Structures are given as C-alpha cells and as structure tokens.
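Showing chain A:
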Amino acid sequence: MSERKTGVYLCSGCGIGEAVAMDELETVAVKEFKAPHCAQHAMLCGEEGVETIRADLAEGKVNQLVIGACSPRVMTDRFQFDNAQVIRANLRELVSWSHAPGDEDTQAAAADYVRMAITQASKTTAPEPWIEGEYSQRIMVVGGGSTGLMAAREAAEAGHEVLLVERSDRLGGHARGYAKVIPHRPPYRDPQPNDIEALIAAVENDPLITVKTNCHVTKTSGMPGKFQVELANGAGPSNETVGAIVVATGWRPYDPSKLGHLGYGVSPDVVTNVELEKILAAGQPKRPSNGQAPKAVAFIQCAGSRDPDHLPYCSSVCCASSIKQALQLVEADPECSTYIVYDELRTPGVAEEFYRSAQAKGVIFLKGKVKSVGANLTVVVDDALIGEEVPLEGLDMVVLATGMVPNTTIPDLPYENSEYAAAQLQADINPLSPIPVAGYQGEAPAPLPRPADNPPPGAPILNLQYRQGPHIPMLADGFSDSHYICFPYETRRTGIYTCGPVRRPMDMGEAAEDAAGAVMKAVQVVRNAAKGASVHPRSGDLSFPRIGYNTCTKCRRCTVECPFGAIDEDEKEYPVVNPTRCRRCGTCMGACPVRTISFDNYSVEMISSMIKAVEVPDEFEEKPRVLILACENDAYPALDMAGINRHTYSPHVRVIPVRCLGSVSLVWISTALESGYDGIVLMGCKPGDDYQCHFVKGSAMAKERMGKIADTLKSMALETERVAQMEVSIAESHKIGPMIDDYMATIDRIGLSPLKGF
Partner candidate 1 sequence: MTATSPTPRKKYDLNFARWVYENVDGGDRMAKCMQCGTCSGSCPIGDQMDYGPRKLFMMIRAGMKEAVLTSNTIWNCVSCYNCVVRCPRQVPVTYILHDLAALAVKEGYAEAKTADNARFAKAFWWSAQKWGRTDERLVTMKYYFSTGIGDGIKKGMANQKIAMAMVKTKRMHLTMPHKVKGTKELQAILAKAHEIEERGNNGQ
Partner candidate 2 sequence: MSKKYTFYPGCSSQGSAAHLDRSLRAVLPKLEVQIEDIDDWNCCGASVGHIEGGFIPQSALSARNLAQAQTQGPQDVMTPCAACYLNTHATNERIRNDEGFKGKLNEALAVAGKSYDGSLHVRHACEVLVTDVGMDKVAAQVVNPLAGLKVAGYVGCQTVRPFANTDRGNHFDEYDRPKFLDDFTRAVGAEALDFENATSCCGGSVSVMSPDKTLHLMKKILDEAQAKEADVISTPCPLCQTNVEMYQQQINQKYGTNFNIPVVFYSQLMAVAYGMDPNKDAALNQQIIPADKLKGMAK
C-alpha cells in the first residue's frame, strides 16, 4: 500500500448529531490524530454522502476510510468502496441510541470510539488472500446408500464432478432392501414406494459422477480445494484429488444379541425391525418359524434405545418405521392385529400424519413398559393407559424396534491400535473436556504420536492426516459433531460435511434434505477456496493466519487448540497453516503466547492499540472504564439490538468486537489492566456440551484460559472480579443493560483499579 491517507467521515444522522457534539469529534480526529481529511455529513449513507466519499477517493485525497456512523453490521453495501479499506466507529447503536444525549459521558464514549477506529485504521491493511496452485472443484461422496446417492446427484446437478465411493459391492445401502419406505411426500399417510432403484440408475448414468464400489478411503490429507485421497479396492491403492468431501456413511443396527431381555433368541418369531424389512421385501409376510401368515404382531419400541445400558439416545425413526411395518402387515392382511407397545411415541413433523393414519387403520398403540417376552410369545406389558399389567397373548410375531448406530468409524475394518486416535476420540466425546487446552502458564502438551504411526481400533472413515488426529470429531454418542442449530452439516473439519444418519438418526426423507444441505456447503467451500475466501461464519473473509516463524517457540498451542484442525506441524514441529481449512476465528492468535500469529486485518497489536487509544479517566475523576470484548457473532449484534431497542446502560463501557472469544489474547487483558481500566468483560457465546459458539470451541477455550488468569490477578493483588466472562445469545438484547449495569455495580463495590496512572 502506498502512503496511508486516512479520511475520517462523521455522520450526524439518526440522532447522533443530537446526542453528541460533532465538532468535538472532528477535533479528536484532526487535532489528536492529525487525520489528513475529516468531514461531517448529516446523512452519510445517502447518495450525496456516499458520493462525497467517492469523490475524495477519486481525487486521491484519501485511500483508507474511517466512518463514524452506524454499526459496522449495517449499511455495509453503502459503505463499500473499491480499493479502500473501511473502518467503522459505531456512534449510533453503541452511543447515541444507548446513552443519554448531550451528556459528557456520552460525548466521551463517542470520542473514544473515534479514537479506537482511527487507531485501528493505522494498524490494519486490506487482506491479501492465499491462493496457490491448482484447486479441485470435484466433490467426493463417501457412502453409496440413499443419503450418498442423493448427495452425489445434488452435487452433479450443481455442475460439479463427483467421486462416489462405496465400500460394498453395490449401491443402495440399507434402502435397497426396503419394499416400502416411510412417506416423505404428501399426504404422508401410507407407506411410500421405494424409489431407490431409480436413484441408483440416475447416479450410475450421470456423466459427472464416477462410482467406485468395493472401495474405501485409506488416507486423506490436504485441505479444501486440495484434498489428496488415497483409495483402496481390490485392484490396489489409487490417489485422487478432490475439493470437498461429503460423508454419508450412514448407520448400522444395534446388535440384537444384547436384547435377550426382550426375547431376542427365544423364538425365531422374535425378530428385529431390520429383519422384518427382509421378510416384508420377500412378498407376502410369513412367520419365520412355520411360514404361515402372521395374524397378530406386537412391535416393541425403544428396543435397546433410550436405555443407559444400551443406546442412551432416541433413534427418532423407529416409531415411524414400526408404523410403516404395521401398515404393511395390515395392507397384506386386513385381519392382522398389530400392536405397537411404546413408552413415548415420537413422530416428529409430518410423521404425525402417518401416526394418525395408522390409528385410523386400526393399529393399536399401547403405552407401557414391557415386563417380559415369553417363549410362547406372550408379551407382558405394564399398560399405563388402562393401569394394569396386561398379557398380550396369542401373538404370532414380536418385532423389536432397534435403533441406529452411526458409522463414524468402520468397525469391521480393524485398524492397528493407536493411543493417539483413542486420545482424540476421548477428547472429542467427553463433553467435560472439550479440547485439550494448553494452560497459559503451564507446560505445553507433549506432542502426540502421529496418526500414521499409530492408528486407532476401528478404522477412521477418512483417516485424516491431521495434527489433531485421523477422525472427524464426534459427540459422546458417536454421531459427528456439528453446530446443531446454526450449521448442522459443518463438521469440525472444514471442507468435510457429514449428512444423513451418521450425523443424527433420521429417515430417508430427512436424509435426502440433509444430503442437499451438505452438498450446498461442499459447493460453497470449493468455490470459496479457489478465491482464498473463508466459508461461514466469516464467509468471504480473505485474511488468514500468518505465523512469524522467527519468534515461534514451537509450543504447539495453536496446533492443539484450533477448533478445526487447520494447523499441522512440519517435520521440525513448526506450525503449518492450511489456509483453506481455516475459518478465521483467530483462536490460534488468542492461543499464541509470543503473539506471533496475526491476520492482515486483525492482530494482537491492533486490538492492544485500540485498547490503549481510549482515554481512561484518572482516579480522581471517579469514572470507571470497563472494556467489553464482544464476540461479533452474537454478543455484538445483541449490543446493537439493545441500542435499536433504546435500552440504556452505563456509558462507561467501551466495546471492541472480536472474531470469537477464542481469539482473545491474554495480552489484551494485561494491556487493559495496565492502562487503568477497572474491569474487562468477555461477552460471547455459551460454551460447553450444548455450545452456541459459532466456532464450536472458541468460547470454551476462552473460558478455560480465563479460568487460569484468576491466579495471575491475585498475584497482582487485583480482585478476580476485574475480569469476567458473560454469555449472551443474539436473542438476549434485553439482558445486555442489566448485565452491564450489574457489572458496574460490582466495580463500584470493589472500587476503581489501583493501577490507574501508572
């Protein structure tokens, strides 16, 4: 960049001009900061205002812009200019809409936001994207069941080449054996014909799709746009390059041999729902024992599900699948009596319509616990609806509705034991240890053995050659981890998207939608990767972490703590960033003890300078200053919303948006304390098992790190309350005011910081 000429533009519209003295703000820019150009406007976002800025840029008067107006989250299209970086000072939502107009404290806040913005401008450059070599637009789909087939077709329809890898000898998965399926088309009342054969044919005939059967992935390295995949099939290994990976490895049934208490094994006429599918697919239903048509069949729901001794979770589809099977039996023989014994019937969404239809057709639903299943097939139910123990006698068959186990590993493809992978899985699935966090004051963790040396039991699906391990991170129940509410298909490995029952239990209709969703993400990542741009939530961001190797101490905090496993280690154990795996959260930057990781437009120094730019009143003024480091994903929008709703709170706070609480460097805390701030608040998303963090582990990491600084504060004879972490979701703007004011009361109680004026 040539010589930096920062123009400061101050807008007095939307009540800003009534709340603060604009001339005093101009004085800050011109006198304090010697800004080469400063202008005021009554409505900067209007055509005339924007034109003024464009003219100044064209004249070469300015080449970088500080705009003191509304929140950086709004009017982004108006304040976007070619070849000029824009820095925003939020004078509207954070100042004039949330503090008393004409008050000296309001004025002081506005002046500080101008100071921070001008300071930020001096410490940032427009990001240069990382673009290197070739990028593949091809999407690999792992798993050729109904989910994988849908994914392949969706990707091909979006114009992408597809590599479909299936372990067995043919496509179709479980679905191939179903005569009929749970309805996912209106009117949702009857078992629906299975279209799997047509789907298989469509995939096999699609010129954009290459199908490989009898094939599995033995190794995956690289990054989005540049994944290197090693495949094995009978013919030996082969290598492929793909841009993104959709994992649709599906499910397997829970092992029924563990269900002896429900009669499995006492009679050939006690079968699982999976076994009944085969019977139904074979034509007219027959009892396994004697080949006769069944006249009375009981389904036992939650067979091994929602049971702490078996599968602790609900598989969500077994209720609808039993309804489907009961209706198939009734269809085959209207005289057949069918009983569905349930504890709680779960028919979410339109499946409720299916349930109603089954009731209308005479399927009997009994609520109660099964006490025993006898060899003569008498099922004794503690019937909760008529309040007595009931023997269901004269049954011909008993069907156990077993649940789904996700294929997040390949159990029948044993891998040699690896403590490393086991450790990864342990860390992944234990909600109490979200990630191995390096204590700031403690020792860095020892390097773990490389996955290639020590693979885990049960092969990982992709066998990722990542520093953080070969598996796609999973939850305690074995399903792959994702941001359940906001970004369901995102795993914690960028460019790799899980869908279908490997992500959560679901039926084919849901899995088809899931496949489409995951493919859309895969399409986005291959396209963005080629432009050096991030995917969500910082979609389009061109910055990426740059590591200053001259000062790097190889402490490995960044490689261990990255929520997305974006950073590997080279043979000398230096961190190596894989830029297209990076989501730009800055957790590595927050982790780095030597401050050697930074982004072009986001750095430890930039925020530290902004913190120092605030004028902290001396101890005699008796006006506290509290720094709020607010997560830009939820907390900062919530602060904006508080302003929009005109909720007022203490004018003594100064807010700096951060990419994620995970990016907060402890240096900022010490800088703020040294500068005489009286308190520091980290405001961000809920961490933990049911996290809200957009970067999955960022806020958990911040909490972990903040837990460690209490000791530091004590050693400095400071109160631990001076640093606080607050959880706020985007919908909780009404809590902002009370939260801040409560904290100000705390500061009032413990008194002003003793470090002022040092």
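The criterion applied here is as follows: contacts are C-beta pairs under 8 Å (C-beta built on N, C-alpha and C of every residue); 3 or more make two chains touch, one makes a residue touch a chain; residues count from 1.
Candidates were picked such that all candidates are chains of the complex that A comes from, given by their letters.
Since the structure is predicted, the reported quantities are computational estimates derived from the model, not experimental observations.
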{"item": "Single touching candidate for chain A, where 1 or 2 all sit in one complex", "value": "1"}
{"item": "Interfacial residue positions of chain A with respect to candidate 1 in the complex", "value": "337, 339, 355-356, 359-362, 364-367, 383, 385-387, 390-394"}
